[in-house]
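Okay, structure first, notes after.
The complex is shown incomplete by one protein chain, all other protein chains being positioned as in the whole.
Per-chain residue numbering starts at 1, and chain names A and B are given in the order in which the chains are listed.
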Amino acid sequence: MNTLSDKLLGGKQGAVGLAILALMLFVVFPLWLDLFRLGLLGKYVTYAFVAISLVLLWGNGGILSLGQGMFFGLGGYCMAMFLKLEASDPVSTKIQTTPGIPDFMDWNQLTEIPFFWQPFKSLPLTLILVLLVPTLLAFIIGYAMFKRRVGGVYFAIITQAIALILSILIVGQQGYTGGVNGITDLKTLLGWDIRTDSAKYILYFTNAGLLIACMLLARYILTSKFGMLLLAMRDKEERVRFSGYDVSNFKIFIFCVAAMISAIGGAMFTLQIGFMSPSFVGIVPSIEMVIFAAVGGRMSLIGAVYGTLLVNFGKTMFSETFPELWLFLMGGLFIAVVMFFPDGLAGIYEKYAKQFKVNELVSSYLAKSGKKVAKLIGEKA
Amino acid sequence: MSNTDFVLALEDLTVSFDGFKAVDALTLYIDKNELRVVIGPNGAGKTTVLDLICGKTKSSSGSIKFKNQELTMLSEHEIVRAGVGRKFQTPSIYENLSVYQNLELSYPVGRSVWGSLTFKRTAAVSEQVNKIAAEVLLTEQLHMEAALLSHGQKQWLEIGMLLMQDPELLMLDEPVAGMSVKERDQTAELLKRICQNRSVLVIEHDMEFVKKIAHKVTVLHQGKILAEGSMEHIQADEKVIEVYLGH
Partner (left out) sequence: MFGYTMEEVGNIVVMQGFSGLSLFSVLLLMALGLAIIFGQMGVINMAHGEFMTVGAYTTVFMSKLAVKYEIVDSYFIFAIIAAFILAFFIGYFIEYLLIRHLYKRPLDTLLATWGLSLVMQQIFRSTFGAKEVSAELPEWLLGSFKPTPDIDIPINGVFVMVLALIVTVGVYLFMFRSRGGLRIRATMQNRIMAGAVGINTQKVDRLTFALGCGIAGVAGAAFTTISSTGPTTGSLYIVDSFMVVVFGGAASLMGTIASAFGIAQAQSILQFFMTSSMGKVSTLMTIVIILMMRPEGLFASKVRK
């Protein structure tokens, strides 16, 4: 816990890992993958937001939330509501009974935009609400539960129940939420068409940039005294309390941060994929996102990102070729990771990297090439 | 209840669990800079008394005043911040962190969420950590993972963590359990040094150890005080002999 840069990057090793990830996301993948595959990658990167939120919350804090999907979904829905209102201008909806309102409202005999949709007419307000709505929900849940010292499996089950409630509610209230289809046919953001190739590239890079930013934020939290306290609370909550800390406040805070990070992922999902549906809110997606983090390594931010990408590419590959095998594989992965590799890919890497001194090799190589680059730049200047 | 000069004043304190009174109308006063030892057979309510003082258990009735401040309505962290530190029966330390980090986390700065996010390891922090580490004989182990310490060293580390908070009342639940004879002597010396500028409340079974450290001894039995006074006085007390030997 020294300088700011150390806190953000997590020391030399952390900086190298982050640099490699950034290199992959910003250079290697965009050059290597075609736009369709890059779009898929962009989608998986939005899930990675949830995975890193779980590293904070579950890996370091020991708080297993089985409702992260609902924060992802809420962030996504907030964004989608804005885009939907923009797409539902009176001209393009003139065949409706009531022009100027979203199509699903018209189908459900609504004649005006409901009050809670009103704020989503403004982009700045929408962006604030993308962050605020999920965070507020997390605060309410966290306050109610952590102040009463509900934790462990109870917390997991109750967050799961809340995710279920929210998804039933969204599906059930079709006129207000678009129901089971979700909010679809999103076209433009302040007149900018988000479906074009160039928009897709721009959104991909924005998304990757935001992911790195969230990782830096998470790094900062983990390397500060707060991060140490998280670990301490996970292992000896009583002792932390009797060292004069109000444990519940720390848990509420990290739960809110995790919700906010997940929500950013959700909003970016909507922008890149062009819709949001209740299938991202309920129990199944929430728990699948836990497995992304678990495969990558519940303690490692970088590991969680790779874990997310890997599991999802695996899912895409297998459900294209052997759809029936995928559930076996996913289930088996859950069991195997939990039983044999509780620290996930990052744990395996740590174990073998130490043996082969990969880290030192990589960092010395990077240092050398860094000097070369610096020299080149110096010569040019 | 009127204000007193006592650091800690328990008056008429009672707690019952489904009708069973673990502590029954207990009244106990502790002076400034006093080292009090509480003894008693198993189930006498010793640990429950500590639980009540530090807020882990809520009392059914009665009052607990620390420097004339009522503690019964406060939550655990507020009681700690008021100046009461508590060591648990089995050493409760952060096994995965280093000795240094264990002590640092107990430093009473940056206790809020925001404070912990902006906390910096200043010279003052390092100085205090080094000073306390020396006090509890862990200077050489400072950068070792706490899980690797011996049982006795873990006990010392937890005492050190409490000292970091600089409490005015320190409560220790069986601090020498599992220690070697040499470690017991060192702990006795440590406690004598500690109580020079604070009050200490110790629960202990080891009579030799109690003799070495106690200013005054309180004997608990079935949630009530059986006897109170100097060690010699206690050892001559008929009722105490009966409770201890009669079992």
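Here are some notes:
Simple rule for what comes next: contacts are C-beta pairs under 8 Å (C-beta built on N, C-alpha and C of every residue); 3 or more make two chains touch, one makes a residue touch a chain.
Remember, it's a predicted structure, so these values are computed and weren't measured experimentally.
When the full complex is taken into account, the listed residue touching the unshown chain is A:156, out of A:156, A:240, A:276 or A:346.
The chain omitted from view is touched by exactly one of A:26, A:275, A:313 or A:334, namely A:334. Even with one chain removed from view, chain A keeps its contact list with that chain: residues 58, 62, 64, 144-145, 148-150, 152-154, 156-158, 160-162, 164-165, 168-169, 171-172, 283, 287, 290-291, 294, 324, 327-328, 330-335, 338-339, 342.
Here is the rule we go by: only the chains that are shown with their structure count from here on.
Interface residues of chain B facing chain A in the complex, by the touch rule stated above, are 54, 56, 75-77, 80-81, 85-86, 88, 92-97, 101, 104-106, 108, 110-113, 116-121, 161, 165. Those residues of chain A lying in contact with chain B across their complex are 1-2, 220-221, 224-226, 228-229, 231-232, 235-236, 238-247, 249-250, 253.
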